[in-house]
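Note that one protein chain is taken out, while the other chains of the complex remain in position.
Showing chain A:
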Amino acid sequence: MNIQEIRSQFPILSEKIHGKPLVYFDNGATTQKPSSVIQRINDYYAKENANIHRGVHTLSQEATSAYENARTTIQQYLGAKESHEILFTKGTTDSINLVAFSFGELLTAEDEIIISAMEHHSNIVPWQMLCERKGCKLRIIPMNENGELALDQFETILSAKTKLVAVTHISNALGTVNDVKHIIDKAHKVGAKVLIDGAQSIQHIQVNVQELDCDFYAFSGHKLFGPTGIGVLYGKEEILNSMPPYQGGGDMIKEVTLEKTTYNELPHKFEAGTPNIAGGIGLGAAFEFLNSLDMEAVLQHEQELLDYATEALSKIEGIQFYGRAKNKTSVISFLIEGTHPYDVGTLLDKMGIAVRTGHHCTQPIMDQFCIPGTIRASFAFYNTKEEIDIFIKALERIIPMLKD
């Protein structure tokens, strides 16, 4: 894999921040966009813009087929059986809320939902809201001190009452890769459905939804080199058909009278209103970009970055790592004794280095470790060892400034 060639496809990577070359280590929050995605969105607005699915004019038909082709590209990439199992949403949060509302309508007070102790707030709060609405019970798979799920405990809380298990594929705060295949198989044995929060996955590892046999898979476009405001909910056809619509409006109807409405078929049933057309098409371009990469090489490069950075950081006095799972992606969460993450993040920024500081929308994880937050460096395949060297040098300059 030629990193310099890949970097040249991402215009923002040549930007300067405070006069210093940008070192972008905040890929867990959002990833940068290749020219092909930027150009595709630009072309759509410049040459193809029209509303989709209804117009008889040429532009509308072209825009419709571009949007629907994007759906097919995503279906093929994820290995879904049908393209109508790919629902466009606003992002992971929207996808999870769709399931929590719509699948949630089928639940009763007797039912239980299982999540884990390492979930992003987006995979906690919708379920808490559902439990308040329906009276069902939320149960938690605990996490050990290395940031790995206690799967033996999972089996003790899993029962015939469990209707849904919602867990993250990869932890945004700790980088842990969960054995979701194991979780899915166990859950299916008791008849429960499984939602996988894939917000941090597809940009790092190959995902095939049929092989995983998950019932729902949720992710955001902007974390995998696509635009913001667009994401996907994959759902098995049979389950999506059994669920009531989430939002009402245009596109999701078959027939409307003032007395009663019948609903459209998948995927339109769950896509009310004029969708984010440019976003969908841009996301299709992002998947085409992913198709052009050798994911094995990506994984290997990211693993090298992780190992290199972990080793270099280990030499810093007073460093403490959070998340030491055996199987983890290129995310490093850490604290340096005697310094506050806010201060470290502020000074790194002045040296052109973008990291995330704070609780990463995972307050329960921070509570378990009894810390207010961490500094998180999260790498993508376009990052380099040279950038890690700059990062380490910057830390060596900053730490003495912050310690008394």
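In this text, a residue touches a chain if its C-beta (ideal position, glycine included) is under 8 Å from a C-beta of that chain, and two chains touch if they have at least 3 such contacts; residues count from 1.
What we mean here is this: contacts and distances are computed from a predicted model.
Peer 1: Between "Cyd operon protein YbgT", "ABC transporter ATP-binding protein", "Beta-lactamase superfamily domain protein" or "SufE family protein", choose the name on the UniProt record of the chain that's been left out.
Peer 2: "SufE family protein"
Peer 1: Hey, which of A:K236, A:H359 or A:R376 is the one touching the hidden chain?
Peer 2: Residue touching the chain left out of view: A:H359.
Peer 1: Just one of A:G91, A:P245 or A:G373 touches the chain that is missing; which is it?
Peer 2: A:G373
Peer 1: With the missing chain put back, one of A:K137, A:H188, A:H340 or A:K385 would touch it. Which one?
Peer 2: Missing-chain contact among the listed residues: A:H340.
Peer 1: Just the residue numbers, please: which parts of chain A touch the chain that's not shown?
Peer 2: 18, 340-343, 345-347, 350-351, 357-359, 372-373, 397, 401-402
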